[in-house]
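Below you'll find the structure, written out as structure tokens, and then a few comments.
The complex appears here without one of its protein chains, the remainder shown in place.
Labels run A and B following the written order; every chain starts at residue 1.
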Amino acid sequence: MNMVNLKIDNINVTVPDGTTILEAAKKVNVNIPHLCYHPDQAVKANCRVCVVDVAGSKKLAPACSSYVYEGMEVQTNTKKVRDMQKGILELILANHDQDCLKCLRSGNCELQALCQRFNISKTNLDETIEALPLDNTNPSLVRDTAKCIKCDRCVEACQKVQEVHALTHSHRSVHYNVAPAYEMPLEQTFCVLCGQCSAVCPVGAIVEKDDTAMVWDAIQDPKKHVIVQVAPAVRVALGDMFNLPKGSIVTGQMVAALRRLGFDKIFDTNFTADLTIMEEGNELIQRLTKGGTLPMITSCSPGWINFIEGRYDHLLDHLSSCKSPQQMFGALSKSYYADITGIDPKDIYTVSIMPCTAKKFEAKRPEMKTNGVQEVDAVLTTRELGRMIQSAGIDFVGLEEDQFDNPFGIGTGAGAIFGATGGVMEAALRTAYEVITGKELPALEFKGVRGLEGIKECTVDIDGLELKVAVAHGLGNAKKLLKQIDSGESPYAFIEVMACPGGCIGGGGQPIKSTMDVKAKRIDAIYHIDEDLPLRKSHENPAVKELYEKFLGAPLGHKSHELLHTHYHSRGMKYNFKELMNK
Amino acid sequence: MNSTETKSFGVLTRDLALKIDSIIEKHQSNSTKLIGILLDIQDVVPRQYIPREVAAYVSEKMNIPLSKTYDVISFYAALSDVPRADYIIQLCDSVVCKVTDNTVLLNTITNLLGINEREATADGKYWLEYTPCFGACDISPAIRINGKVYGNLTTEDSIKAALSQYK
Partner (left out) sequence: MSKTVSFITENFGKYDPYSIDSYLSIGGFTAIKNALAMSSNDIIEIAKKAVVKGRGGAAYDTGRKWSQAASVPGDNKVVICNADEGEPCTFKDRNVIENDPFRLLEGMVIAGYTVGAQNGYIYLREEYRHLRSLIQNAIDQCMEKGYVGDNIMGSDFSFHIHLYSGAGAYVCGEGSTLIESIEGKSGRPRIKPPFIKECGLFLLPTLVNNVETLAIAAAVLQHGVDEYIKYGTPESPGTKIISLAGNVKNPGAYEIPFGLTLREIIYDIGGGIPDGHNLLLFQLGGASGKIGPASIIDTPYTYADLAKQGLVVGSGGVLVVDDRTRVIDFVKSIQDFFIHESCGKCTPCREGNRQIAKIIDRFVAGNPKPDDLNTAERFANIMSNCAFCGLGETAQSALLTAIKHFPQEFDLEEVAVK
């Protein structure tokens, strides 16, 4: 690789050819201010906050999109540069709702941090904000264009990564904005509520819908028995909220914190992840042996379900009929758990802690009812839980570790890896192999389905039965596999799809700044959890076995179907053009 | 309910859909020709605009996300997402027509038709909009009516003469 020598603020730097000034500056501990730049996205260079002075150039150059060259001399901190960077920040701030104290992103807002750095509080500009009405009518996300700085990161996430195309930039000049087509509210679009937009927003223009207040209320309500389940991906990310090293495993502290918050019982979604494997694994075996639509596709990711229901509703038969682990837990909490505790399902308040914004929508689906009540009453994202812990004044880092409660407190390594892309597939294969062959699996780990590559595939030899499987994360990748099915060329028997890049550890509800590097660390942590567990196959989970013995009967049995399986429906198009043309 | 075709779709009738189909076909269903396609469609939609349902129809037909079609429609000044009129009067509002004084022109049009900028007459015949320079500065002050340029409009008579061709 060609190396290039340059000077940044009179400091010599040598970097590979093709490096930007912004990246080169980091090497010598110069942090050039930036807003639209995001390490996982294409360079956009539209905020212009990163402009620097390059010797010999008349204009200032955006550091994020200017590439270094031999002999380049860059100044990042002259009066001219500072004045212009500051001016651009003032321009942004003048059209940004500065109600910072009430903003969910206060303290974690990139604009706020830069304004602090440049000592900007009030500008002498006209601060009339031109914005669209607040969009807060869906269960998952709140969009506030009064805070939008038009960096286009969310558009990139929605269009390029997820290929959902709910969000776009539109109009021009002072009317330029970021919104769905025709400024419709999100729920009237094909938005899948994955929340990837909220995960990359530098400010508070797109945030999760905050449901902490109703959970506080429930906890305080003496009539309510409030239980909580925690998804596998939360325990490797929650530490970010408390400045722990990325990828820290904080399961014990998290359980302790939940107990201090006042939840009556603290359960593990890993348990219902194992249960999902029992149902889904058997469903796959049934489809393979008795005939059924193939490839079968996983159904745990609610963003993914929204996507296929909206855009590929002719392929709904490919979905596993299994509810997600969140909803299986919810269903059991309002049936089995109510039975064994003798508490009326109406008095049980079930909370989930999820890495996901779409889970809020999933919990509100009308079909997700058991014994006449909603299976899950409230869904909090990892970010919301972090805020509750902070709000309660709990010193998270110093907490003594605690353990999940029974009967839903035991999860195997197979349940744990649900949090990473490829995890559901691997867990299913571990069980399917042993159920089909009746033999012990020679090698537990299916490395071919692990990692951050967009689409992974492998062929598994199940005692002579060649099973071709694929894993996709990020809806853009999922779309590629769907197109293959559409054209009749899909070679797979089983496909895992997770809506978010990296799987649930990269979910739209995870702590802000979940960049790809961070996601990789969380995935490592997830596999560590798996390795450290005594049980690593779902069908060996003693609590799951007990559940089948005492309550459910057998996988895919009558009770299972009633409680643990669901059906899907097309999220209807607004216009029926076919009908029009047939008239 | 006697739900009619036009009721459920507003503007998009089967006939219009067929016209749109043939416009798209004329452009080889080529998504890079979206702008030309939308301009052509706008010409055949009554009151010269792209209703939302038409945008949705084109998007579905051409496999383009509606959000992208909307970005294009909202971006370009020559594409309208609000109904205009049979005759679109575009009054050049740029600097040349300002210094050559287009106030007579503007006042005459608003008085004659009783409409202000971005308004249509009640009968849906005329629509008035300001537009940046359309390159008729040699005959400034100027207007365009349905794309045709009329210049040197400094007197009421000259303006009436131009308008009289559109009844």
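Methods note: a residue touches a chain if its C-beta (ideal position, glycine included) is under 8 Å from a C-beta of that chain, and two chains touch if they have at least 3 such contacts.
As the structure is a prediction and not an experimental result, all values here were calculated from the model.
Enquirer: For the chain that's not shown, point to the residue among B:Thr13, B:Thr110 or B:Thr131 touching it.
Expert: Only one of B:Thr13, B:Thr110 or B:Thr131 touches the chain omitted from view, namely B:Thr131.
Enquirer: Which of A:Val43, A:Cys100, A:Leu244 or A:Leu535 touches the chain that is not shown?
Expert: A:Val43
Enquirer: Would you indicate which residue among A:Arg105, A:Lys150, A:Lys209 or A:Arg522 is in contact with the undisplayed chain?
Expert: Spelled out, the listed residue whose C-beta touches the missing chain is A:Lys150.
Enquirer: Looking at the full complex, which residue from A:Ile32, A:Val51 or A:Ile277 touches the chain that isn't shown here?
Expert: Per the contact definition at the top, the residue touching the missing chain is A:Val51.
Enquirer: To test your reading of the contact rule: which positions on chain A touch the chain that is missing from view?
Expert: 43-49, 51, 59-60, 62, 65, 67, 83-84, 87-88, 91-92, 94-95, 124-126, 149-150, 152, 169-176
Enquirer: In the whole complex, what residues of chain B lie against the chain that is missing from view?
Expert: Residues 30-36, 38-39, 68, 71-72, 74-79, 93-96, 98-101, 131-140, 144, 147-149 of chain B touch the chain absent from view.
One rule holds for everything that comes next: only the chains that are shown with their structure count from here on.
Enquirer: Taking each chain's centre as the mean position of its Cα atoms, how many Å separate chain A from chain B?
Expert: 44
Enquirer: Chain A touches which residues of chain B in the complex?
Expert: 5, 8-9, 12-14, 17, 52-53, 55-57, 60, 65-71, 74-75, 81
Enquirer: If we count contacts the way the header does, which residues on chain A are in touch with chain B in the complex?
Expert: Chain A residues touching chain B: 159, 165-172, 180-182, 189, 574-575, 577, 580-581, 583.
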